[in-house]
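Mind having a look at this structure? Questions to follow.
Missing here: one protein chain of the complex. Every other protein chain is in place.
Letters are used for the chains, namely A, B and C, taken in the order the chains are written, and counting of residues starts over at 1 for each.
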């Protein structure tokens, strides 16, 4: 059974590798072909175009950076849709807007092709160790066929409905929960710091009591460390995700004040020139408003 | 070693009981003396006034409902401060404003008395099973003496500084994290519901991925159940706590936009006549703004 | 000197009529040609396409409903740009997004054509009486030629820079000031009403003291009257304008919290099914949050 994979970025590459290691016949495409070298050495086949990756594939995954890339490599010249067969399906793993998710759903439907959303939760190391979560949306029969394959890179699978767009909304929602938790913790850290409380002690109390989820531990740690560089995910991405969530609120007529505030923080971080730093730098906007100077990174000390 | 305990409410009563069960000589005061009956049967002594509970006590705990009660029973006629001795200390466990916390600190200091904050995290069942967390603030020597005693009702102890007020701020901060997590989840639930996603499925995805802290599980469950009555903690309390956190922001000049929004939600819940229902009913304000009708309680089904 | 006019809607029609009355040779285009009948009777020429209206025109005005219509009738088949000559210029009067404003500027520039923004302030009656304000942006020489012509429908002319897009931003800014003044007054009216103060008495105090601008008088009157139908301008338009202002904030990295709140109010009005009612109905969202029922229209009473 041939599996296609389009997009070998920071997330796509380890996901593809996991598929290969699980024994699947993999055909990969990436704009910069060099990213595939190690996969080819392991037995993958290089596709010159997305169309070639999708031809005769049982499943073709795409994991691209944004709406535009996803649209272009799906429906553009030599795109996935130009060759996707009646027995195949396109599983889009990227975090895209609901508008783009609808274009994917409707574009494939108009061509009589099968399409599912397979949004992933987790960062690259989780992909590499097969520890991602996957949120799948689409027809039950398609998801049934998809599920055993994604076990190659995911340890938890969730299903959220027959309409693939529903899975995209869940993904945007979870990302918003990350952003708003950062704002929430930033307000707490700034106030406590001004009152003389040590942020690290406060972090220990949080994570030692009711606030011990990965979202608290992972992002809270980056915040108390002031670890903004290199970014796990940059402000530009946080802003994009927040605006996609707000756009979903527009579509369904739902006011989202916490999201609006997160958006404003990211814009302020952009204005400060911090667009390519980790999005937990949002806390610097909170600190600035409170008259606090920037938090220094305390993780790479050393004796230098 | 005599221990005094002032305030046998929903939290204070099980805390006092745990102290008694741990073998301490306990002298209790409550405005409504009948609340102490079972404790007296277990060997506690009934004090007719807070002053009597505090006289000769090594530690006198107070666990009262608000600033006014705490102030009155500490510094009013026959209050704790009127008899607290040089070898004793007052450990205030109530969630009070920073302004009140300063009055306690300064009032006892002016009398040459020892005072510590011992704020507790957790609801009544946690108190009854000795599973509270305690955040202690005060002079190290005092906290050293307090710590072995609070192990009667707490399994985790945190220290946050020599100034007792610092512990009060941490407590207010953690309560704010609860309120803002509710708003955050309410925005997510409302949007997803309008888009056709089942809140329970979404809740499973949250708590099955990065958002599995007690704050997510406990409050999220109440939210998807629409379990507003009887309240674990009512809107009036959520509003009061949020306003105390905002007052702390005033004191230290820290803008707190997420707290301001939570306050507005609670005011809206008050305006809707829901002041005495569980504060997760905040989500109904989010739902109303989104054009959604009220969520019905789905926990008490029965066979009807 | 031939003048073209594309778009004879509620605003465009009286503007075109004023141009005709001022003695200009006018060639008009509208999708629904019947809208031009009275103008033709007064001597205007009917153009079958925007291209025909623009051919050999010294100035071709466009006054269309949104970005898409403006783009289509400018650069689409038989659009303005297909015939606009070296001696002509396109003056776009519509309220469009900055993104669309850039497309107009750049699209015409790429064709070597002259283009200016001529955004108008005021409602249809002001257009009919020549009392509009016009905000012009573009090369000084073009604006010099435009100005004497717009005096036909405008009594005040403002220039804001050589880049036409700058005028569009000013227009979006002024519209935002209307929306945010409505929210501001709505908060005041709701609070005072709950406290027992008569909104009409309050309105008299506002407009009799520091708050006597047209924005206060016009919209405040609609608010105390609860005059939502028929709409002067509907919620859908208020939402669109507010989102275009927020998009400008995105482009320039400027947080705009008051605009974000206005957006949420309009979304809430949409969710309540009030999209086609006057946008001062925003105040009903404020009232609902405050536990107040809807304000009834008190302008058309009688026994009819």
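The rule is simple: a contact is a pair of C-beta atoms (placed from the backbone, for glycine too) under 8 Å apart; a residue touches a chain by one contact, two chains touch by 3 or more.
Since we're looking at a predicted model, the values are computed, not measured.
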item	value
Absent-chain contact - pick from C:42, C:68 or C:191	C:191
Residue in contact with the excluded chain [from B:201, B:237 or B:267]	B:267
Contact partner of the left-out chain, one of C:169, C:223, C:239 or C:271	C:169
Of B:237, B:254 or B:286, the residue in touch with the unshown chain	B:254
Touching residues (missing chain, whole complex) on subunit B	243, 249-250, 253-257, 260-261, 263-265, 267-268, 270-271
Missing-partner contacts on subunit A, residue numbers	257, 264, 268, 271-273, 285, 288-291
Contact footprint on subunit C, counting only the chain that is left out	121, 133, 135, 156, 158-161, 163, 165-166, 169-170, 173-174, 176-178, 180-181, 183-185, 187-188, 190-192, 194-198, 201-202, 204-206, 208-216, 218, 248-249, 252-259, 261, 286, 289-291
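Criterion: only the chains that are shown with their structure count from here on.
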item	value
Proportion of interface numbers common to subunit A and subunit C (over half same, under half different)	same
Core chain by centroid distance, with centroids computed from Cα atoms only	A
Greatest separation from subunit C - chain, by CA centre	B
For subunit A paired with subunit B, centre-to-centre distance based on mean C-alpha positions, whole Å	37
Intercentroid distance (Cα basis), subunit C paired with subunit B, Å	53
Multi-partner residues of subunit B (each touching 2 or more other chains)	257, 289-291
